[in-house]
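Would you mind keeping the following structure in view while I ask a few things?
Every protein chain of the complex appears in place save one, which is left out.
Order of writing sets the labels: A, B and C. Residues in every chain begin at 1.
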Amino acid sequence: MGVRSWFEGWPVYRQLTGTDPLGRGAASKSAGSLSLTARTDTADSMAKSVCPYCAVGCAQRVYVKDGQVSQIEGDPDSPISQGRLCPKGAASKSLVTSPLRETKVRYRRPYGTEWEDLDLDTAMNMIADRVLAARDETWEDVDAEGRPLNRTLGISSLGGATLDNEENYLIKKLFTAMGALQIENQARI
Amino acid sequence: MAEAHPVGFQWVMAAKRRGAKVFHVDPRFTRTSALADSYLPIRAGTDIALLGGVVRYILENELDFREYVVSYTNAATIVTEEYLDTEDMHGLFSGFKEENASYDQKSWRYEGIGQNAATRDTETQRETAAGLEHESHGAPVNGQTERDETLQHPRCVYQILKRHFARYTPEMVERVCGISQEKFLELAQAWTQNSGRERTGMLVYSVGWTQHSVGVQYIRTGAIIQLLLGNMGRPGGGVMALRGHASIQGSTDIPTLFNLLPGYLPMPHHADHPTFDEWVDSIRHPGQKGFWGDARTYGVNLLKAYWGDAATAENDYCYGYLPRMTGDHGTYQQVLNMIDGKVKGYFLLGQNPAVGSAHGRAQRLGMANLDWLVVRDLFMIESATFWQHAPEIETGEIVPEECRTEVFFLPAASHVEKEGSFTQTQRLLQWREKAVEPPGDARSELWFFYHLGRIIRERLARSTRPRDRALLDLSWHYPTHGPSAEPSAESVLYEINGYEVASGRPLSTFTEMKDDGSTAGGCWIYTGVYADGVNQAARRKSRHEQDWVAAEWGWAWPANRRILYNRASADPDGNPWSERKKYVWWDPDKAEWTGYDVPDFEKKKPPSYRPPAGSSGVAALAGDDPFVLQGDGKGWLYAPTGVLDGPMPTHYEPVESPVRNPLYRQQANPTRKVYTHPINTLNPSPPEEHSQVFPYVFTVSRLTEHHTAGGMSRTVRPLAELQPEMFVEVSPELAAEVGLAHLGWAHLVTTRAAIEAKVLVTDRLTPLRVDGRIIHQVWLPYHFGFEGLVTGDSANDLFGISLDPNVLIQESKVGTCDVRPGRRPRGQDLLDLVVDYRRRSGDLGPHYPPQVTTDAADSGRDREV
Amino acid sequence: MTDTTSPVPPADFSSYYGRPVLKPPVWKRDIAGYLFTGGLAAGSALIGAGGQLTGRPGLRTVSRWTALGGVAASTYLLVHDLGRPARFHHMLRVAKLTSPMSVGTWILTAFGPLAGVAAVAELAPLLPQHGALGLARRLAPPIGNVAGLAAAATAPALATYTGVLLADTAVPSWHDAYPSLPFVFAGSALAAASGVGLMAAPAAETAPLRRLALAAATIELVGGRRMERLGLTGEPYAHGRSGRLVRAGRALLAVGTVAALVSRRSRILSAVSGAALVASSVATRFGVFEAGMASARDPKYTVVPQRERLDQNGPTAGR
Partner (left out) sequence: MPHVNSLYGPLDPALDAGYVDAPPRMGFFTDTSVCIGCKACEVACKEWNLVPESGLDLLGMSYDNTGALTANSWRHVAFVEQPRSVGWATPAFRDTPDGPPVSPETAAVGAHTSTDTGTYPGLPPGSPAAAARMSGGPEFLGMPGAQPPGRGAGAEGRTDFRWLMMSDVCKHCTHAACLDVCPTGSLFRTEFGTVVVQEDICNGCGYCISACPYGVIDQRKDDGRAWKCTLCYDRLGVGMTPACAQACPTESIQYGELDELRERAAARVATLHERGVPEARLYGHDPNDGVGGDGAFFLLLDEPEVYGLPPDPIVTTRDLPAMWKRAGLAAMTMAAATAVAFLGRRP
């Protein structure tokens, strides 16, 4: 930056030569303010989403910059929510970017007093082992009168109602094929 | 509504701006009350008495929308003379069987019908929460009924209703609910004056209404009022359920519930449904009107979607693979079984029962007695750390070193880290695009279950055991993508929608489904969501570019219909009831139904159509039968079958109540589901002794600033700071009586638990005069637990487990308790306190109030009948 | 329920949970200190010029150094009080007549170097007689004299702008005292500077200071007389901690002035009077500072006068 341009950028100079002698606005605008823009405008992408809290179903726009969620706000196009969100919906970015979120598998062994780390693949295999073992141990083929039961009552599941339809579909399909009957959801609560 | 659904409340405010009058009924003055034109403080658990009062007001003053009522409801239908009302039986209906505390519904039937079409006994219906099947259709009844359209026949539904509700006078409403007659009449007048041809009124409830031992009947009462006033199937009318979770509607449509398969098909029962045909017939009830006549098609398509090529006509489409119910396998039964060591493993998928379910201590002790527990969540929730931080650690009931439960915590993907659809509270499916990859090990449930299924199937690949066939034959082929091999959610949606097996062409509507195996579809009511191979749920046409119905935003089941039963928005001749309220009508020139919405009627069936004798199913629906999923095409003021606790709603006291039922000798719902497990002890209520040990009524609900069990709000900074501590709201009068100070501590005691909270003394709570007594109510938020940024005792720990008989949902909106100043004791002293209360309230053993109290001699006026 | 043993007496005005309407100033004691050091510097510069022009070299030297010390301390205190001290130079981005702090910054920017040059010029006798430094030794006094006079020319502004600095706020007791504060501060500045002079300058040269002390006291007391008569917002100047400080300032001023007038030959009495004058200035500055803080912390001082105005005249309209 040359001395001249520095001087011409000096707000006092701008006050003396421009339209803002009191230095209230145009003259005192900073470099930061000059380059300011909404981060929704500079986002790499925007995904159309839906609020994960209650069942009103407010539409959200999820803005992404450098692979991170940079903003979540209401979608004004929605005939349901018209772009509005309640405090929970408005906090969605904090929800998904919370530093308290767990991102690693955690394992507590029987009688353990602390969490331990576990590899995701290992965890999946261990869970599959336990599901199969519990199923075998508690399998019921037929009732006392010989009518089919085809089931295990040794496995339970309780899902939240923030699961997607597609997820619920696969959960129900797999558990049903497995004979696991005790599949429940927040919808019962 | 302003508290828990603020964005939905914008429409209430929009209506208010245009002159609508808003009434708010709530035990406490909330943010909704602040904006309402009139607030009615009510004793928790007495809504049927209030609404019953409105029903009586309508009938006594003949303020019903008569033309609508005669044509569209079963008001004119004659009921058999075997039927006896609560008026005759101290609060019970005819058909009550003491031995299993349930009703034989035979005597409730319509005149001229040999027998109600229900094929399963009512106890089984209760055990299997059969009421839930009615979410998409009416209960079974035969189509053709005897009617008296003058409504004068003493046994027509109209007269039965009138007699049933005759004692719900304004004086009685005041006695039961604590609502003054003046306030009640203001509500009743406004409601009736704002209904009819030119106007409609809407009833909105939040699903706290379902959390009562008579929850289904609460909603029935509302529906009766709305039918009498002609507010169903019309714009600005209806009964609006404000559900509390993003896809809780979807979770029942495509259920993860023990008693349902997708599309409200029942999970087979071992005794009732041994064969495919018996299962199908139990759904479609041969001879009945309406769309359930095609139940076989829906069943075949589901099984085809599940087992693909393996499902053939010869093997009944693998019907034999389905597991069978033998009774109640609901979440509370499961928890009690866990305590008893009968359950090995437990999956918790974005759910936090340690805080969010009734009887938190039972929940945590159940978890502590498993072989293994899988918790999938965004945050380290209470249900994952019960072995580390639960209150039972302090009391010594859980000792980490002695607790064998193996816990897997698997981080879950958030709603922006996966694609998929939510079904919101008005049955509208909305697709979410994926914005970012989930962090670290976080994965979607779709990923977890797809890969769990894959691994299990690989393990069993060489198995020859019959029990493994269902897994091995399972159609489990979904394309995956990305570094973590995420299954394609759209491919699952496609399967849900249904397709032609040979060509793979997605079906456009469920009427394209065939029952011969040539089509497959995972959830018949969702067929059309992938019509033309386009994800209709992903449509986002701006509201500015379409009309107010906004049919091109998302997709609503069934058939993208925004208001159900909208045939009722036109008169029997097919003309709009009024220009102001026109919505769907018959266009005689084009000879079809038309309007703003997708007509909920066969498009070409004229209003004048009358079914030929002996027809059934869809063909049996007359041109003026708007309730197309009901067995008789009519809206039911009286339910001749299907509602397990009576054909009409009746006020019963909550299971725990300080008050003797002023209406009937029968105190509480006689058919409620009771668990006689040692951990599930209940507080005594009149007519039992010692109910005064728990003199106060407590109720719980949500704060705007938090979400359910707090897993998605107490962990989020900008929310946590807005409501940072557990508190209890008390009236100044109760504060004076008990000695509580604003911002001081109090603890609340039931026979299950004692919890503490900071005290907010506020004018927003008031004592009520109920049956000559002063009743104090306290309110608590149920969001708090021991993990997260802000913590506190859990209100749900106070509740016992008593369930509504129709849907097995727990009574967790009202109970009795004692309130004491100061903090609760710790450790063993805490257990001692609770034990002491149990001793004072009767005995130390588990306590269960009697189901039937009609012979209790203390009861009041109902003997005079 | 509150503790019913200590019932809350009713207030005659409303507020939101009794919380202040205003945010009390975030200025720390630094600023009260600056009010004193700035005034001291300004007063000293004037006295220095007086000594210079009237041939009182001892007084001149002491005053020039005091001025420099004062302005240096002022600068330190001002920068130290900033939330972002490293950005102190941002003060020079703009020159705003609407901002007393901006005006003050520019005054300080002018005054500081001048006072510095004037003071440093006093070091000339320490320089060698010859060579380059010898040239400096010869040039320094005249430069110092010019600088000293120039500093003195800006000094009254430096001493009085601080009155505007405080008054140009929403702080009720400061704002309402705007006619008085510049005079109080002018008087207080002269008193402090005179005090230092009385203590440190050769007794033979302090006669003007005795007269100046009297003048200072007159200006401050006459100017400040209106402060307590402000009505409600004058209350903090008379009551509480701030009131005690203000009263102490007055008393010390009276004592110092009388002592100065009678001290004449007594070196000790001179020193005592000087100390009293300096202390008076400190007490006055802190008192005024605290009074403003107190008035901002209590919603009464904001709400009641505005409410009275509304009740009498209706909403303020373009008056």
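Some observations on this one:
Going forward, a residue touches a chain if its C-beta (ideal position, glycine included) is under 8 Å from a C-beta of that chain, and two chains touch if they have at least 3 such contacts.
As the structure is a computational prediction, the values presented were derived from the model and not from experiment.
Considering the whole complex, the hidden chain is in touch with A, B, C.
In the complete complex, the residue from C:G38, C:G70, C:P182 or C:G287 that touches the missing chain is C:P182.
From the set C:S74, C:T233 or C:T302, the residue in touch with the chain omitted from the display is C:T302, counting the whole complex. Screening C:L77, C:A140, C:A159 or C:M199 for touch with the missing chain picks out C:A159.
Summary of contacts with the chain left out: across B:G131, B:G178 or B:P607, the touching residue is B:G178.
Of the residues in chain B, those that touch the hidden partner chain are 2, 6-7, 9-10, 13, 29, 31-39, 41, 178, 180, 182-183, 186, 704-705, 717-725, 727, 731-733, 735-737, 741-743, 758, 760-764, 766-769, 774, 789-790. Although one chain is not shown, part of chain C still touches it, namely residues 1-4, 7-27, 43, 46-47, 49-51, 53-54, 81-85, 87-88, 90-91, 93-94, 96, 98-102, 104-105, 155-157, 159-161, 163-164, 167-171, 174-175, 178-179, 181-183, 185-187, 189-190, 207-209, 211-212, 215-216, 219, 223, 292, 296-300, 302-303, 306-307, 309-310, 315-318. Listed here are the chain A residues that touch the chain not shown: 11, 18-33, 36-41, 71-74, 76, 83-94.
We take it that only the chains that are shown with their structure count from here on.
If you compare A-B with A-C, the chain pair joined by more contacting C-beta pairs is A-B. Chain B and chain C have centres, each the mean of its CA atoms, that are 73 Å apart.
Separating the CA-averaged centres of chain A and chain C is a span of 58 Å.
Shared interface positions of chain A, defined as residues touching 2 or more other chains, are absent. The set of chain C residues touching two or more other chains is empty.
Note for the complex: chain C touches chain A at residues 92-98.
Interface residues of chain A, counted against chain C in their complex, comprise 10-12, 15, 22-24, 27-28. Looking at the complex, you find that chain A touches chain B at residues 45-59, 62, 64, 67-69, 72, 75-82, 84-92, 94-96, 98, 100-113, 115, 118, 120, 123-128, 130-134, 137-139, 141, 143, 147-189.
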